[in-house]
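Here the complex is missing one protein chain, while the rest keep their positions.
Our next item is chain A:
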């Protein structure tokens, strides 16, 4: 049998590993956490723990809530009042929801005031605002990326660029999507003028916890990052790593040498999560790790939105198969950490 050629070759994926310590002045954890703006899911793996400690639980429960607006016309993001109360006064996280980056028009409003529009060719030709062809569409440019700094002088209400974009969005390209919105530190109050005009709902990040028992676990200090991430993914997705002879569902095995953990707690939280909250969680986990315990490690994985037009630091993101962009922070009790930043094929290199 001759397999098709592209099945033999897997698309490129990027993995950046960073081994350092929180005590090191030059550690870049906080900047790396900040740069992934749109986090969809945070999952924490706590070994030798049956229920989440109280202060971790309280941090997880205090993740800020976010808003979902149905059928928001994108020109509302250029509304003068919204710009003044929300965009100029802090950081707004906005992302189009239920749009697919490889076929629909996607919009992201980044906390630094940049509006990123990833448009298909027809919409781009209608809008009439200068953009760049997507890096990931090959010779036939079928996708364009427009990046606009809303804090720029020309984009001030009444300015040339502002009026051009506004007339484009209002009269030529009627772009409406469901939109996820969150604001730091104002929360809902600063978004209220915008929300009140449309059909909106407030959402709390969803918290799930799952206890696992008798889990085989690789030796973390020596394990190679690829097999570690594979094992972690299998644990996260509840896939058995037994590789027993009677089951052909999964042939994954836990990398050798391995130990067995009697109980493991897996906590995950889903929603539009702010990097600030993730940062707070990391600080809390560091405090938790300082307590003397049986196992002295903990892993935290943060997944970015698959269909976000941007990934690390506002760089273009695309989806080829999975569109994954995530990082895993493996922390030890001596304040050292392993940070693995990974992206799929259609993405730029993480910082």
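Rule of thumb we're sticking to: a residue touches a chain if its C-beta (ideal position, glycine included) is under 8 Å from a C-beta of that chain, and two chains touch if they have at least 3 such contacts; residues count from 1.
Following the convention adopted for this analysis, contacts and distances are computed from a predicted model.
Visitor: Among "Rab family GTPase", "Trafficking protein particle complex subunit", "Ribonuclease P protein subunit p29" or "Exonuclease", find the name that the UniProt record gives to the complex chain excluded from display.
Guide: The record for the missing subunit names the protein "Ribonuclease P protein subunit p29".
Visitor: Among A:73, A:113 or A:168, which residue is in contact with the omitted chain in the full complex?
Guide: Only one of A:73, A:113 or A:168 touches the chain omitted from view, namely A:168.
Visitor: So one chain is hidden, and I want to know which residue out of A:14, A:129 or A:252 touches that hidden chain in the complete assembly.
Guide: A:129
Visitor: On chain A, what residues meet the omitted chain?
Guide: 124-131, 164, 167-168, 172
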